[in-house]
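The complex is shown incomplete by one protein chain, all other protein chains being positioned as in the whole.
Letters A, B and C name the chains as they come in the text, with residue numbers starting at 1 for each one.
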């Protein structure tokens, strides 16, 4: 930690900072000879000291405090240099094979879900997605089928032999969701719902953690750390677009986040081109870009009749388009020395 | 609703849109004579039709869909033209008097909370704030005192006669928080935690709903609508800064949101200059700006010893500074024909 | 154009709007039966009517005005459905072959530029880049070699047979830059320097127009329209990252802009992964993503000794890394049925 004093800081204020550094068991070191004093805090800093930055920031005469260490540990590549591979049944995410999960935004009926599931499998998807508890911005919009939907999803998983991922919105749904789902999804709007993160950290179900649209990459890693600190190391990070001034697309895909995350963390990184664009016309291009940039997997929304989808129709691919896209994605995967097994 | 077709849309695609509009009970009207067709959807649109926009967006040949009506109803000024006044004990928010709530970010001890409460009251605060359940970005940081903290907060309220507001993070804490608090706060990170919003909508406790840092004003109103649709009309909206590219301050105060909200909704609007700046040096300026812009109240963090605060020390005002500020705020209130009763 | 009235608009206000629409030669059509009036403006709208939107927006009782038509014409795909191919010597941008331009941020010496030029060519680059007039955020930083640098760049072009692109910062430099450069570059900070755009529109030199970091895709197309309206149709659009709240990288690559631009315009679209990331570690991933997403070319900064580069060292690739990357890019190009000729 580096404490940068205001140029107008008094001698007493600088003295007080040094004294405080000593009091809490660190060694102060003053960088002399510049227009403003800079005080380095020497010693073993660990993540439990997260609050120290605010502590010094609030002291008189301090301009700002720069943290040197990251505030996440379990999620960091320094702590775990090798790529983590998250195992879901016989599917592995984070290895050489790129895993594509497909399915509808909302589970709407058994017929719909089973149909899409079989088509997804036939096209090379290795995981199924489908929402039963839906976070909708309008209270008057379809809110999902609930447990009934989960049963259908589980059936689709059983019939196809593919693991299923579904969103959990509330800690009290944990048991029911864990009963039917192979992978829990924390949605973008709940990325900083810390009660939910803690609860999910107590399970051993793999978790897809979606980045909040207004959250920095650092925040995403801190939320992963919440789950991991609870004991659950099987976290898969998902970039799904951020909120920016550009309104040509529903969100702005932060494609830079893919190589940044692969550099900073050992956890698998996947991309959701459906939400990241909000428009099926662009899903294919961004799916390809994601794999080219180094993503370990994709989450793609499909629907047989997008115009009548209960949610997210405009960004859903029809099964035929999805199938064609999978062929293209396999070629990109090969061009980066990875594989998609169709 | 206006459906704007792609210039390349075929006659069949346009025909299909018109047919579908008719099928669902509306009347299609085509704007002729321009390079691309625009189809107006005539009829009584209501909020339960929220999904129709996506429905048409997903149909072939559609470039985009423009909603004309707002998707919130209960929160809209069209529905309720007069300002709503939320009553909390004998405090009224939304009327001529401007209400300032003060207190620490985290409740740390009885001595701390009671001391700050008495000082806040003496300076003219009409409500107390203090957190017992804390949403911290690090799992290793102080997470709040829990129910013990709530008891202290209630005691501070009782001793001073001021109502108390505190954050609820999880639906299962509802009973315990309602037991001790006069006003429930939904924190910025939970603004789109719809499970929590629905639950809070079932109570009759007034709610301070903080805007998520990555959320549009429209999203804030949709979240208010969730609470109101549940039956709880006592919602107070709080601007607390948004996430932008500017990093000179912790957040960017969206001061424009104050007059925009006063125009769009009848609900009271308050400002939290502490989070909106993240730096106590700037809290006074922004608090004054908030009142000048038309806010109905302020939420200000105070602490006797910010450097040793368990959270948010850098943005907390010492009681003496707060007291001086209140004098300045009363002058601004008067200059806009409102009042702060010191 | 659609005029959406405030729900509180009076009959006189609505009448006045209709009258005005008639006065200016259009036909008003009122959408009846909804809570607020919506007035469609029927007739032949063309780009010279750009100001009409503001005109109606400023009239009493108007809530907002929605433009249906785009405000760019020459740049639109509706106007020119086929991809435009910009010819630069014997290089074609916008066709099946993907063109990579390489070279240093700043031209620093003849030795440096010639060395990098030969290495770029050997690795498969088809165009050279290098800056002689440098827009630096500090007035105390290196400002470029000026005309001396242009001479060196032209020499590098001549020796390698590759066309050269360089930035023009000021209209009065037009003659000198045109004398030495094959392609003019408008830098991101000058994307809305309309004086410069108009001037460049009078030449027949191809132009690389870089997107401003705070500019929407629509704004980029309007700036292209400035050049094209001046008579110069050879415009190449360049995505180089936008300004967002994410600070893990210098800019956020708006990868969505690639397919959006290919959909909205016929002009060639290239990507600059060097500025879009600001970090050479990530340049390769984002370059690959750009081609996978559909870009027609790339602009990549190279330097033999990045630590001693006069500018942008941290985002420059060493020639050896660049050469390796070109091999990888050729594979991605092939996977999307395009080519990079090494």
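Following the convention adopted for this analysis, a residue touches a chain if its C-beta (ideal position, glycine included) is under 8 Å from a C-beta of that chain, and two chains touch if they have at least 3 such contacts.
Everything quoted here is computed from the prediction, not taken from an experiment.
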| item | value |
| --- | --- |
| Displayed chains contacting the withheld chain | A, B, C |
| Sole residue of B:214, B:268, B:306 or B:319 that reaches the chain not shown, by the stated touch rule | B:214 |
| Option touching the unshown chain, where C:8, C:172, C:204 or C:320 are the choices | C:172 |
| Option from C:50, C:85 or C:154 whose C-beta touches the chain left out | C:50 |
| Touching residues on chain B - with respect to the absent chain | 214, 216-218, 242, 244-249, 252-260, 263, 276-277, 281-282, 285-286, 288-294, 328, 331-332, 334-336 |
| Residues from chain C at the interface with the omitted partner, ascending | 20, 47-48, 50-51, 54-59, 71, 135-142, 169-172, 189-190, 192-198, 212-215, 219, 222, 225-226, 229-230, 242-243, 280, 306-314, 316 |
| Positions on chain A where the hidden chain makes contact | 2, 4, 7-8, 29, 31-36, 38, 40, 42-45, 66, 68-69, 78, 214, 243-245, 247 |
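Heads up, the rule we're going with is that only the chains that are shown with their structure count from here on.
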| item | value |
| --- | --- |
| Farthest-lying chain, centroid of Cα atoms versus that of chain B | C |
| For chain A paired with chain C, centre-to-centre distance based on mean C-alpha positions, whole Å | 31 |
| For chain A paired with chain B, centre-to-centre distance based on mean C-alpha positions, whole Å | 26 |
| Multi-partner residues of chain A (each touching 2 or more other chains) | 214, 242 |
